[in-house]
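A protein chain is absent from this complex, but the other protein chains hold their places.
Labels A, B and C are assigned to the chains in the order they are written; within every chain, residues are numbered from 1.
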């Protein structure tokens, strides 16, 4: 998906932004309604294990997904449902993964947020925070070695993950190799229950950029327009050889860490602050101010999203779970080297 | 060892600096002559395993050791012979460790640069770079919890070690807890054979300070006076509650990574640059310019150092190595939990 | 009043904090929030400044613990999941585990690892790493299987002058209940005969003890008496108790929830085979999880680890039933 805002005069600019904004909004909406669906399925006991949502972070996430081409590399994290859809991930993938369908990309061997399509540049996260960044580096270095025209790799992490050694090693590695990495930090002010004050002591996470010798941009993660512009610019700079780009977005997680968590620890002052705004509402107000969409259109789109999701869920609920007797129980690609010594 | 340069007027200042500088120089000299001795013992095949020297880094190292009190905490790294001596480590410790005397602090169980006296605040490094910083943090936090008047903890690392996740996690941790940590980066421009360009992409390692929210200072690591002043100030600031202090010193390793290495990869331009100066010569010139010492005094001190070292080495060479039959071969402090299942 | 395995872990920490000012707790979200599993609920309030939230920095968490231990404190480190201890691996096996041997300075650290599989947790929230840590010198590795042991062994762990890997099984957190906390306890390093029996020795630890007991129950109805041995700690490993049991039964089946290559079952069988060969009337047998990551889906998870069903089959096989 290419969206370079090439300058064809203000009019063209506005038209393109309108198109992009609308596309972004509708993907945000789809992600939000989907997350709501997962939340209710969880409450109904229809999902095994935890459920982790991106509520409040859709604007940022969708902007990254839209700024990338489907030939690029994207390593989403736990709150990137919107970015996944924007990158082109089929709705089916997340539904099948959460519902444990054997037809899902992970064949129900892995679940909830741990899924992707490595062959298509969509890297499936492991749980260990920070660990995916250097994997993106490797994919980018490989493409450079193979001589494929510079593709960009983007990945998202939270404020908490900036404290991992993996984050540090990987960002430094990307800077040394001057890789086209776009590293997006979603500062939602909490790592599970841990507030920023217990996670870092710098004035802003943006202050880290200089220490790695990379370019950084701070943005309002609740405003779709700023997110679209920042993401598009960062991706372009990376593609043009500008090396790693750091984006630090301020926002708030408008849900628990997982659906088991009531997030009672989130401070009222943050909820009241600009970062506490719901990016979806912000976008809806903006759409109406700009006369880009009417309230009835918004309502219709929401209906559409809901129907699309209900149909997908209904379809997946009829799909089989995995059959242990059909599993090869072999971790190796080289079957001949498997010990078969499995009991 | 306390050396607060309290202002008692210029005269007192100068007198104190003179005293401190002389003390520092003589410790540098002792460390240098000792390192030379280890190098020759190595060439004579009298030392098991590798030998790692601090040649060219004595001014920085000694300054840290002198700035600390002997009740503080110090975690030296591989090039800190001078700092160890300045902190009060007996000459015997390094000689016994290198010569594998069972009377050494590590009882010949560990060797070369891996030694110390944890009970006396001198932490013995493990080889894994970056791993000691968080250990210093722990000791400092413990003292704060125990209510002992704020002691300072200092540790040194190289340019290469800044790329470790351990460095990042530990410095961030110290910043969050606002611990009195003095972290000294000796940028000798190489990590083994790897030059700075392959290690980091920031303009200066000092640029990392802001990303952790800590105070930083860049100094000329070849100039004893700058080192003494910077170390003293950093330690005072840390002791006064200023939180972690970062010192970045530019210098050059005037020897191989280890004595097995001819360091042929070191670029001539660096050797010719200011950072390539020999801090010992710089100090000797300064001493003579200031008329703080005459060339004959310098010669005499060198003789003295040599004699002291020769005596110590001679003594240690008569000491026994470890006797495997006297070893308990038990890794646990709780002997009763040992499996004795050792074959 | 009834106490869960998880309550016991919380109570033990409360008591350790109350008894000894040198004890403190450090881990992600352990403070006001009370921990991901609520194993430290209310402790921060009752022991101000001694239950400390850590950043997401497992390596530094362990390094800090070692430094504090050098200064005479007795840190308890909570890993949010055992699986994340791999990030702290170097500090555990190379820093903490070597300190005393290198310097004579003890390193009393308790590392709590919420371990083991629960349905729907997947490859990175289900691991059992006791065998990995037990391979290294300088560590004690505990695997409590009962509410009472969870309590008394955690107190022991804090009291021991060495780094202790305390593997608490997440599956037991809520499933296991006791009437009250124990007043006395077996010494660390001693295995327990949980259920006596003459026909076969079934060695297990942690959650597998309960699968073993279920199987013993089942086979008892058929007149076969299985002796269930709960290792309690896998390092040190109580070879004597296992050997004595095998001496009585002549048959050995060993259970583990972790992966098949190496590990506890291999070590137990190797010791019995080398030191108690003549006690065996039949080849010793073992049952482990399959040699793949722990699967997410309940169907797969149930087939991945040993279950009462597969254990019973192995037992019958060994007993030629």
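Here, contacts are C-beta pairs under 8 Å (C-beta built on N, C-alpha and C of every residue); 3 or more make two chains touch, one makes a residue touch a chain.
This one's a predicted model, so the numbers in the text were calculated from it and none came from an experiment.
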item	value
Which displayed chains the unshown chain touches	A, B, C
Among A:50, A:83, A:100 or A:116, the residue in touch with the chain that has been omitted	A:116
Sole contact to the chain not displayed, among A:134, A:163 or A:245	A:134
Contact with the hidden chain (one of A:34, A:62 or A:170)	A:170
Sole contact to the chain not displayed, among A:24, A:56, A:124 or A:244	A:124
Missing-partner contacts on subunit C, residue numbers	83, 86-87, 89-90, 93-94, 97-98, 101-102, 123-124, 131-132, 134-138, 235, 237, 258-259, 261-267, 269-270, 272-275, 277-278, 280, 282-286, 290-293
Absent chain, residues of subunit B that touch it	47-50, 100, 106, 108-112, 114, 126-130, 160-161, 163-166, 191-194, 198-200, 265, 321-325, 327, 329-331, 338-339, 341-343
Subunit A residues that touch the omitted chain in the full complex	105-106, 109-110, 114, 116-119, 123-124, 126, 128, 131-143, 145-146, 165-166, 169-170, 172-173, 176, 330-334, 336-339, 341
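Simple rule for what comes next: only the chains that are shown with their structure count from here on.
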item	value
Interchain centroid distance [CA atoms averaged], subunit A/subunit C, Å	36
Centroid distance [mean C-alpha coordinates] between subunit B and subunit A, Å	45
Per-residue multi-chain contacts in subunit B, two or more chains	165-166, 169, 172, 176
Multi-partner residues of subunit C (each touching 2 or more other chains)	55, 57, 59
